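Every protein chain except one is present and positioned as in the full complex.
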Amino acid sequence: MKKIINDPSTVVEESLKGMASAHPDLIEVQLDPAVVVRADAPVPGKVAIISGGGAGHEPLHGGFVGRGMLDAACPGHVFTSPTPDQVQAAVQKTDGGAGALLIVKNYTGDVLNFETAAELAEADGVAVRSVVIDDDVAVTDSLYTAGRRGVGGTLLLEKVVGAAAERGADLDGCEALARKVIGQVRSMGLALAAGTVPHAGEPGFTLADDEIELGIGIHGEPGRRRVKIGTADEMVKSLLDPILDDLPFAAGDRVLLFTNGMGGTPLIELYLAHGIAERLLAERGIVVERRLVGPFVTSLEMQGMSLTLLKLDDELVELWDAPVHTAALRWGV
Amino acid sequence: MKKIINDPSTVVEESLKGMASAHPDLIEVQLDPAVVVRADAPVPGKVAIISGGGAGHEPLHGGFVGRGMLDAACPGHVFTSPTPDQVQAAVQKTDGGAGALLIVKNYTGDVLNFETAAELAEADGVAVRSVVIDDDVAVTDSLYTAGRRGVGGTLLLEKVVGAAAERGADLDGCEALARKVIGQVRSMGLALAAGTVPHAGEPGFTLADDEIELGIGIHGEPGRRRVKIGTADEMVKSLLDPILDDLPFAAGDRVLLFTNGMGGTPLIELYLAHGIAERLLAERGIVVERRLVGPFVTSLEMQGMSLTLLKLDDELVELWDAPVHTAALRWGV
Amino acid sequence: MRTAAKVLEEHRDELSRLDREIGDGDHGENMHRGFAALVTAMERDAPDSPGGVLKLVAMTLISKVGGAAGPLYGTAFLRAATAVKDTGELDAPTVAVALRAALDGVVARGKAERGDKTMVDALLPAVLAAESAAERGEDVPALLRAAADAAAEGADSTVLVLARKGRASYLGERSVGHMDPGARSTALLLRTFADVASGHR
Partner (left out) sequence: MRTAAKVLEEHRDELSRLDREIGDGDHGENMHRGFAALVTAMERDAPDSPGGVLKLVAMTLISKVGGAAGPLYGTAFLRAATAVKDTGELDAPTVAVALRAALDGVVARGKAERGDKTMVDALLPAVLAAESAAERGEDVPALLRAAADAAAEGADSTVLVLARKGRASYLGERSVGHMDPGARSTALLLRTFADVASGHR
């Protein structure tokens, strides 16, 4: 394992300190319990949008804290869901009197810890709602598993709901919008090589020189199927087809296409893959109206990518385009 | 070699196509000869700021084409400088009547090809100036080498000069500003693992499990010294000290600190390293007024990082803060 | 509990390795972090009743472990604490009741059934063994040894089944052939409690 770190047990804390020093105008970082909060929190009268999850997915979630997106993010240890006291602290620090919406990725640990946190926050007197995002179509037998995982779609959800909250949507409105987005966003990813959790010291899984792992999650957990590596055309198709079939997306649908890097794949490959996805969508008559390309929902230095499709309507386009000012996403301001 | 590509010989072209489809509002991409041009070029009366270099450093340079930064970028093959006809085409497409400034990174190939291009463009009747950036302090014996290389400082140069041109600075003004920036920006990088050029199929160099390469360039060329890997504290110091000693930077200096990822190092490590650099600078009494953290001047999927320090004054701060709207850098708009 | 912390430290790599095979590789680190924090908390201010200790364990695990294991073990210890109330010295029937309460808590939170390849596969047989030991009138050390034996067997049984809960479930068929890390840590904890109660450690 080769990393630019001092000690596996202090990676998250030291990285948060660095993040705080890099964005003094945007965020405030508290270390125990660990919470990243937007600098002007609490915003009076605004619903607080809070998310969190294991570290190692940067810029998710801390990089999305700021105007027009998240009010706070709770980073757990690497790939480990945060604890309830972190979420409770985030709720307290961002409470503007209009309640809090917790955005939870569907992993057993995240769900259980956020559940406990919601109980604690309610006991503190804050109205709290939770939504669980599960956009990963790689998980097929949801009945016999912990259910689909939350992956790339999380970013889109946070952006859209964050924009609505910034404009004054109330807790009911934010929750309804979140459920709508969750209903129409789908993702799938693949890995060429796994990342290494600092305290594990070894990659999460090992692939032969001609293998890829199809349907990976973002926690270094292996995917569902190991297949021979193909051309970029084939790999992109193997991600896009299950996504399209799942919702399903149909000709004439307006979509946002998000081509995401897993952390160790360079932009030159991501753009190449993005171009293929756009071409395949055009062939199906699906209209790409918005796009995002880059490493935003990562898995340490995993080599690989994911595709996310969100079905758009005028409301979602407007919310996507709304100003956002965070460390990792910024426009209109 | 595992990459999301179809064919090593079409990587750059396909990636450019994907980039074009990802940013239809921002850029126009021409494939033969390959040029990325801002969508609203030529801007009448504006000095055209043009850069270029081998592909594999994305988002450099194509990701910096747009309002407030570059008018055009000329991507060569992976790690291979572009050819004069590309640069000539870029000059023609962006000529707003106020001349063109070519930003050239100091590599023999880039310098020679841009030199020829400048002659061609002058023959076409466009006033052309060139500046060569050589911010890499890792190259010590400049007398006995091709001279210092252009690395991370290139981004800062492009941003600052792009902002000045956008505000109406003339060709003399842009050139003088560029020389000023080049005079006060310094960088150094290290690698934990090299990237692989697609048509080479093998990493540019191979490091043992406990080795890093200190003073790497951005073209997969090995650095000057191979040393045992240390803690993040030690590694950051080994980059920062030569930078500080070189200009030299002194207590009280105002600086922009740019912590750059080489492509395969995740953000969690970059922020960690950034935090260390900020602490070391604070200890020396150097005032970090602006910062940038992320993989911006990369070397394919190389694992590693570089640090760049630019000495600031009010003029440079204002130009750095000025609106920019490109694929990879955006604010104020 | 100090001994439990030591045992978990010794087995940290093993648990993480099991978790790497079918999960995300952090179970050993998570458990170690929780019990290490517990040792610190106990040194600062050790509760004097068994119920107090169990409650402190619960709160520490909930706030330090994270992941799936944190709230699950946390709930288990919390329910056990409630079950023993403020009993001074634990007798065998009370221990059996506490273990049953712990199991109910895990199931209430995690909704796993036996055979889903989770810690339930270790805890449930342990509870059954403890209950019949209590019925037979055995003492606490003997009860805990029976529970630990059953948990170990239960953890072993997870090797052959397909995961239906937690992260390992994403692997489908590929989860077969690996022991569940949470079941293994449950078995380790019960073995430690048995050893301590029997004066072996």
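By written order: A, B and C. Residues from 1 in each chain.
Just so we're on the same page, a residue touches a chain if its C-beta (ideal position, glycine included) is under 8 Å from a C-beta of that chain, and two chains touch if they have at least 3 such contacts.
Everything numeric in this text was worked out from a predicted model, so none of it was measured.
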Please provide the labels of all shown chains that the missing chain touches.
-> B
If the hidden chain were put back, which of B:G18, B:P42, B:G68 or B:P84 would touch it?
-> B:P84
Residue among B:R67, B:K93 or B:R149 that touches the chain left out of view | B:R149
Looking at B:E221, B:D246, B:E289 or B:E318, which makes contact with the chain not pictured?
-> B:E221
Options B:P42, B:G109 or B:G162, residue touching the unrepresented chain | B:G109
Which residue of B:G18, B:P42, B:G63 or B:G76 touches the chain not shown here | B:G76
Those residues of chain B that touch the unshown chain are 33, 54, 76-85, 107-109, 112-113, 115-116, 138-139, 141, 144-146, 149, 197, 199-200, 202, 204-205, 217, 219-224
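Keep this in mind: only the chains that are shown with their structure count from here on.
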Any chains in contact with both chain A and chain C?
-> none
Which chain has its C-alpha centre farthest away from the C-alpha centre of chain C?
-> B
Approximately how many whole Å separate the CA-defined centres of chain A and chain B?
-> 29
Could you tell me the distance, in whole angstrom, between the mean C-alpha positions of chain B and chain C?
-> 54
Would you give the residues of chain C that are in contact with at least 2 other chains, written as numbers and ranges?
-> none
Sequence positions of chain B contacting 2 or more other chains = none
